[in-house]
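Each remark here refers to the structure printed beneath this line.
As you look at this complex, bear in mind that one protein chain is not there, while each of the others sits in place.
Up next, chain A:
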């Protein structure tokens, strides 16, 4: 204010003066972005370029690898390992749906009903992260052990007969079957579903519920017409955060599964480290990335939400 009154109206210089700070301000965001961009460039973009190049190379460790634009690797990898791809999508999909079914009521409870327990429950949701991913997965081997209480109870209730008939368990055991892998995936990625759901539910104004009630909406109608649509951003980001890592996961399939539950992550790992077929491993990674990208794009389009969280 004072600068405006003090500035002589006819001199040309003051016109430039207010511009200078604005120009400097324009650059600030870029400087703030710089560390992040550099980080991504070095640790994401560069390896991506390298992997892309690897996927079209041919050769062996002995003779070295040369870029020969051998795109057939992609086709070979896909035709050879499509069952593992399908399985990954299927397992990750089922695990995501299970996470949503388990996570939504819990997130709802934390957001609207938990009262003073809210923080305690939130901490409990995050608590598994204090242990390593591997230990958490190994713990499931104890929980689902053949002679353990879970398998015993399921067997007595004849649940295992049904699951066995469906082909998701084998005989009187749960470990080393598809069911165990899906359970592991669901458990390990559940917090990634609950947290975004909670943040978007928590933002919903409680008075909207009251308004819905005032307009004679039954509780379920209020949920269907008000709460759920408003929580869509949470649902979308939750499913993405669950589905994407789950479809690339290989630890659960390795520790809880068997030969017929291997996912594409296992194939990539074997190709990369054991068989030393770097081009196929790289090609598989890119196919997986592309597949996920396509599915995610379709999903976001369909769900019709702009915001994530």
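Here is the rule we go by: contacts are C-beta pairs under 8 Å (C-beta built on N, C-alpha and C of every residue); 3 or more make two chains touch, one makes a residue touch a chain; residues count from 1.
Note that contacts and distances are computed from a predicted model.
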| item | value |
| --- | --- |
| Name of the absent chain as recorded in UniProt (options "2-ketoisovalerate ferredoxin reductase, alpha subunit", "Spermidine/putrescine-binding periplasmic protein", "Methylmalonyl Co-A mutase-associated GTPase MeaB" or "Phosphoribosylformylglycinamidine synthase subunit PurL") | "Spermidine/putrescine-binding periplasmic protein" |
| Touching residue (missing chain; options A:147, A:206 or A:304) | A:147 |
| Contact footprint on chain A, counting only the chain that is left out | 42-43, 46-47, 49-51, 53-54, 57, 59-67, 81, 84, 132-135, 138, 141-142, 145-150, 153, 170-171, 173, 175-176, 250-251, 254-255, 257-262, 266-278 |
